[in-house]
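Entry: chain A
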Amino acid sequence: MTGFLEFLLIAVKCVAVFAVVMTGVPFMVWFERKAVAHFQSRLGPMYVGPHGILQPFADAIKLMFKEDFVPPQADKVIYYIAPLIGITTAFLGFSVIPFGPDTTLFGLVKTPLSLQLTDLNIGLLIVFSATAMGVYGIVLAGWSSNSKYALLGALRSTAQMASYELSLGLSTVAVLMLAGSLSLNSIVSAQSGYFAGFVPRWFIFQAPMGFLAFLLYFICGVAETNRAPFDFPEAEQELVAGFHTEYSSMKFAMFFMSEYINMIGVSCLATTLFLGGWNGWGASPGTSYGWIVGLGWFVVKVLFLLFVYVWLRATLPRLRYDQLMAFGWKFLFPLSMANILATAVWISLRAA
Partner candidate 1 sequence: MIAIAAFFLLAAIAVASAVAMLFQRNAVNSCLCLVLAFFALAGLYVLLGSPFIAAIQVIVYAGAIMVLFLFVIMLLNLTAREQPQKRPRVLPFAVAFGLMLFIELVVALRSPAGQVAASRAPETTVEEIGTQLFTHYIYPFELSSVLILAAIVGAVMLAKKKL
Partner candidate 2 sequence: MIPLNWYLILSAVLFTIGVVGVFFRRDLITLFMCVELQLNGANLALIAFSRSLGDVAGQIIVFFVITVAAAEAAVGLAIMIALFHHKENLDSERVDLMKG
């Protein structure tokens, strides 16, 4: 019976995470448009609802009513499952992220309830597996559209994602060495406490290498999600939109959503690995309200990183494709390897 209860609990947590992330997507759509507009000294959507807050819902309704068109010689099965793969793998990364400390829900439950879907021993590798599988959504979408623009855009996008995946993984090795475990719960616990009383023990502050690792991780994360300034394969031929050229209506909406969900996922993981997860002032697992404060800190940090995403989009020009690939292979990859070496040296000097 307890086994079934555990299963039910995890199911409830799944539904909760799904609901929150799906609410986050329209929020991100609105936030991006408003923020980019304000960066450009204009107002953005103001018409639909107060300050345009209902604009994403108007977009969603518009997308739902568009004609659902399938290109004539497209491979139908793959055409239908490609957006499903994209959005499923985007959600998978959320399954191991700790959103807050263990909670007893103000004494309602006897054993503390962990605010994490599942604490696997290899938690970080699950996130990387999900990222690796996300590539399939794009490459299959481009292939099944039976269109040269879509195929080339998809292949370029895939090559970009595969190249930056390397540096993404290597930049997190510094965190692994400092924390000593792949489990995200242990990584967050290793960042609790303060240096000298007021500087939090987050990995971004723990060494100059921690900050460099965070920069590397975030840049690679932006490139992985195909966001500006790395969105050349999507916006190259601005008339044709890369791998999702031939998609319309709900399937396009799924690609659109999966991009934002990936963004939120990368921000959540960067928060967990580098910014201390739910750690913060007042968020200790001991008190009865600590979990609300911890959850609040987590949300604040993720919102900050999402703002940085939008900031990058509004400010930086797009990298050309060969510049993008050269940057990934010739600059970020050696730098992340050097970062691993430097972190190893620093850890051994600190221990000595």
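What we mean here is this: a residue touches a chain if its C-beta (ideal position, glycine included) is under 8 Å from a C-beta of that chain, and two chains touch if they have at least 3 such contacts; residues count from 1.
For anyone wondering why these and not others, all candidates are chains of the complex that A comes from, given by their letters.
Please read these numbers as outputs of a predicted model, since none were measured by experiment.
J.: Here chain A stands alone, and the other chains of its complex are listed as 1 or 2; which of them touches it?
T.: Every other option belongs but stays apart; chain A touches 1.
J.: Write out the stretch or stretches of chain A touching candidate 1 in their complex.
T.: Those residues of chain A that touch candidate 1 are 75, 78, 120-122, 125-126, 128-129, 132-133, 135-136, 139-140, 143, 151, 155, 158-159, 162, 182.
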